[in-house]
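Just one protein chain is left out here, and the rest sit where they should.
Naming follows writing order (A, B and C), and every chain is counted from residue 1.
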Amino acid sequence: MSNRLEQKTEMPESWGTRDLRERRVTVHGQALAASVLLDLHRSMQRIRHTEETIARLYPQQEMRTPTHLGTGQEAVAAGVAAAVRRDDALYSHHRCHNHYLACGGSVYRLAAELYGRVDGAARGRGGSVHLTDRDNGFIVSSAILGQTVAVATGSALAFRMDGVDRVAVTFFGEATCEEGVIYESMNFAAINRLPVIYVCENNLYSTESPLSVRQPPGTELCARAESFSVPAEKVDGNDVAAVYLAARRAVDRARSGAGPSFIECMTYRWREHVGPQFDHDAGRTYRTKEEFDLWVERCPLKQSAARLISLGLADEREISAWAAEIEKEVVADFERARRAPWPEAGDLFDYL
Amino acid sequence: MSNRLEQKTEMPESWGTRDLRERRVTVHGQALAASVLLDLHRSMQRIRHTEETIARLYPQQEMRTPTHLGTGQEAVAAGVAAAVRRDDALYSHHRCHNHYLACGGSVYRLAAELYGRVDGAARGRGGSVHLTDRDNGFIVSSAILGQTVAVATGSALAFRMDGVDRVAVTFFGEATCEEGVIYESMNFAAINRLPVIYVCENNLYSTESPLSVRQPPGTELCARAESFSVPAEKVDGNDVAAVYLAARRAVDRARSGAGPSFIECMTYRWREHVGPQFDHDAGRTYRTKEEFDLWVERCPLKQSAARLISLGLADEREISAWAAEIEKEVVADFERARRAPWPEAGDLFDYL
Amino acid sequence: MRTLKYHQAISEGTVQAMERDPNVFCAGIAVDYPSGIFGTTTEALKRFGPARVFDTPAMENAFTGICIGAAAMGKRPIMVHPRNDFMLLAFDQLINLAAKWRYMYGGNAGSVPIVVRAVIGKGWGQGATHSQSLQAPLAHFPGLTVLMPATPRDAKGLLLSACRHDHPTIILEHRALYNVEGEVPEEPEETPIGKAAILRPGRDLTIVATSLMVQEALDAAEELARHDVDAEVVDLRSIRPLDEETVLASVKKTGRVIVADTSWERCGVTSEIAALCAEKAFHDLKAPVRRLALADCPAPVSQTLEQAFYPKASTIARLALHVIGIDPELVGDIDREDTFKGPY
Partner (left out) sequence: MRTLKYHQAISEGTVQAMERDPNVFCAGIAVDYPSGIFGTTTEALKRFGPARVFDTPAMENAFTGICIGAAAMGKRPIMVHPRNDFMLLAFDQLINLAAKWRYMYGGNAGSVPIVVRAVIGKGWGQGATHSQSLQAPLAHFPGLTVLMPATPRDAKGLLLSACRHDHPTIILEHRALYNVEGEVPEEPEETPIGKAAILRPGRDLTIVATSLMVQEALDAAEELARHDVDAEVVDLRSIRPLDEETVLASVKKTGRVIVADTSWERCGVTSEIAALCAEKAFHDLKAPVRRLALADCPAPVSQTLEQAFYPKASTIARLALHVIGIDPELVGDIDREDTFKGPY
């Protein structure tokens, strides 16, 4: 079985007439099918519009579940999810919508979960931080830092025991590198050459705490991973192709039996830690406006669009058209979710 | 205040007439007062004879407390304890007699604790693995892997907050490097440049598990520490002078405000993990007789004695005389402890 | 007396504890944020600066050990968990070390008087891992002190006591109480540890409650008064040590008991109090003891399920009427509107 992108058989109509599947382009010195870049972009658009729709609707106080938006970090989720197969096992942390969506998770079921409805991904039992979509290989996200790092390692152990070439992936923020469980896990994965990929989304902050509170100066998380014999790579987490390529290398390594990998993706969260606002609108000053502006400038979608255009794979109009189309779908899904039925109080004990 | 050895004012009589305090010798390229080497040796003798006395008496089933003997690992405890001051804070793990004794802990109170008597270091409440002797800077040992690594870090934090130049030290086995708590602790110590010294006694085994089960091939624990910005040094843990010198460097660094250190001491435990027997006598084969013999050959006392002799600081006869003298004291302490009173059942709730 | 909100009372207690003892410091995730753990640490940071009020990495286990080690050297750490659920990562240090320290070393290693403040969450979809309430598992272990202030006065007073107490102490604060207002003396008045409080005397029935359930019990008691039932409300305050005397004296008087707690029933505080009555107030009891706790499942997120999950004032009142032998359906719509706007 090939990875998600290569599996794809149909091209979206809006992609026009160019035969992009045949065409190959070179990015970061690697030849890629052009369609890969287009798919990655559309995946990011889907995430972006979903998260921004949540940000717009959340203040209505109808999504009563603490929500950590992933706007600005789309490239990590899109790039990694595109490099794995649907039968691989992906895990995530509290900031999980991106990963759920990148795996192909339904916007409707995400929206329904946020609205606390029975059609939710977790039937209204889990909320924003507890998503699941096993059909798409998104096993679960969990809100306690570090949990899924160990859990993904365990899924990799199961694959190894079964002698199958499936791979486990876990996404987490850099704050998880402060929790001991990740080192216990990496040690075990390295000893047993488990097919697990640790994807660290380093967005420089844990809630409002900068790295300086949480890491000694000069820290290289990759060096830590390597000291546990886990090969590591640091990439521009806002460059979706770079993430995709790094993830592919790690997936190849894992699938071939060569063991775990660690990928540190440098990125930035645009909105507040939890909730829909921009920090500066909320009067928070733990990060400067300049820093924020710089990272907005490095927007992963903007960079990806520029690449598509410069490679002649799409023009601005087309890209906007995809966005419009996706946005329409997303909005429709949220509207439908808002009208979906509530769980019955009498079903409180179901699924226990 | 100077370190334990330099504090010492009286020479044991048995050291004869040579003026060893004045004399300086060079070891590993470092000039040392000759008395330091003699003190280190006697400290190891005290440990050796105490542990071997326990090994001899333990089968009588009167010391009813699981006991992890430190025979073969004396140099680590003696070397490190000699490099700190009495007002520093030392912590230990389950294999703790060596450290307690090296700090100057009373043999009688250790024996009384093993016999479960009121005069025990922990008044019969703690047993072999829960010793304390605050007057000598030995704060506590604890039986759960990794606990005291964090606790020592916290004592260092207190020193730092108080602006005093005291130092915290924690001894642990290499298995503690499998527990996440040590990485959480080292990260925090490095961020805050805390005066704490992590002393890993790498004796190649955790109970009966060799390193291969517990570390990826090629693991360097020092590289791990350094990836957390904790300067690290690997030393021959059976060479008491090498340990002492490495500890002095670490202590200097800590006292001067330059932060934590990690010292990996390569050593070997002679007796079974818990209890008094030799593994081969008990029919256990998880380590070879050859390996064992090799390490007995590298006996820290034997090496130290050879050095004393070759430097002309003592002769065999003198060294044996010290041993005999120490052994006599140790045996007397155990006899006295065996006759010491039991705690009263009615005092069960004391010290709660 | 002047009134304060619960969170202001905690803030004032922290400042006064730090003022009178330079060894007190306060640390944990987010304590130095402008939001200051819902306003409880902001003033302390302003007064005492970052040397004594500081943020930490996410390292619940090691930091608990670090507080123990600092306490062993004479410090008085106040460690804060924004949610008490995170404390499960630190149960080894808390239970296998802090709780045992003084006893296990026969008193010779001194004591490790750490204070752990940890917030209980509730509702607004905080879900299964952000709204637990860990008093029972903690109170199971001798050596720990476990406190649950239900009023602003005790939120301050118990914190002040904890900061002088000789044992490792966990204070579980309830997020839903943070805006409750009440009288709080300006001076550093300590609430005694191990003493329950009778917040409302009554003759017909005893409601023993903890934390938020005390407020719900007070509301319920008012409603019961309308039905001529005179309920006594006992605020347990301290789960370990437990004030058996006050509970037993109340039961002796009323002969009927309901116990309401913020956690589950099984091996929980409601069971503990019910057991106490069954063992030591057996001959005073006129009716079965009744326990009121969370529904026996993890906390769900959806509003409809949350409604069914949490007991509240009306639940208590109905149960009380039932115990007395009055039709429970007579209870009116007494539950306060939940004005919490999230997210935490």
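For this structure, a couple of remarks:
Basically, a residue touches a chain if its C-beta (ideal position, glycine included) is under 8 Å from a C-beta of that chain, and two chains touch if they have at least 3 such contacts.
Since we're looking at a predicted model, the values are computed, not measured.
Hidden chain, full complex: it touches shown chains A, B, C. Among B:Glu208, B:Asp252, B:Glu291 or B:Glu335, the one in contact with the hidden chain is B:Glu208. Touching the chain that is not shown, out of A:Ala55, A:Cys103 or A:Ala122: A:Ala122 (per the contact rule at the top).
Taking the complete complex into account, A:Asn187 is the one of A:Asn187, A:Thr207 or A:Thr267 that touches the chain left out.
The chain not shown here is touched by just one of C:Glu19, C:Glu181, C:Glu245 or C:Asp296, and that residue is C:Asp296. Contact with the undisplayed chain is limited, among C:Lys195, C:Lys280 or C:His322, to C:Lys280. Residues of chain A that touch the chain left out of view are 89, 91, 120-126, 130, 132-134, 139-140, 142, 144, 147-159, 161, 168, 180-181, 184-185, 187-188, 191, 350-352.
Interface with the hidden chain, as seen from chain B, comprises residues 61, 64-67, 113, 116-117, 120, 122, 124-130, 142-146, 175-176, 178-180, 206-209, 213-215, 274-275, 284-286, 342-349, 352.
The missing chain lies against chain C, touching residues 61, 85, 88-89, 91-92, 95-97, 99-100, 103-104, 127-129, 132, 135-137, 139-143, 239-240, 242, 263-280, 282-283, 285, 287-291, 296-298, 300.
Basically, only the chains that are shown with their structure count from here on.
Comparing mean CA positions across the assembly, the chain most remote from chain C is B. Our note on geometry: chain A versus chain C, Cα centroid distance of 38 Å, whole angstroms.
Centre to centre, using the average C-alpha position, chain B and chain C are separated by 43 Å.
Residue positions 56-57, 59, 61-62 of chain C are each in touch with at least two other chains. Shared interface positions of chain B, defined as residues touching 2 or more other chains, are 180-181, 184, 187, 191.
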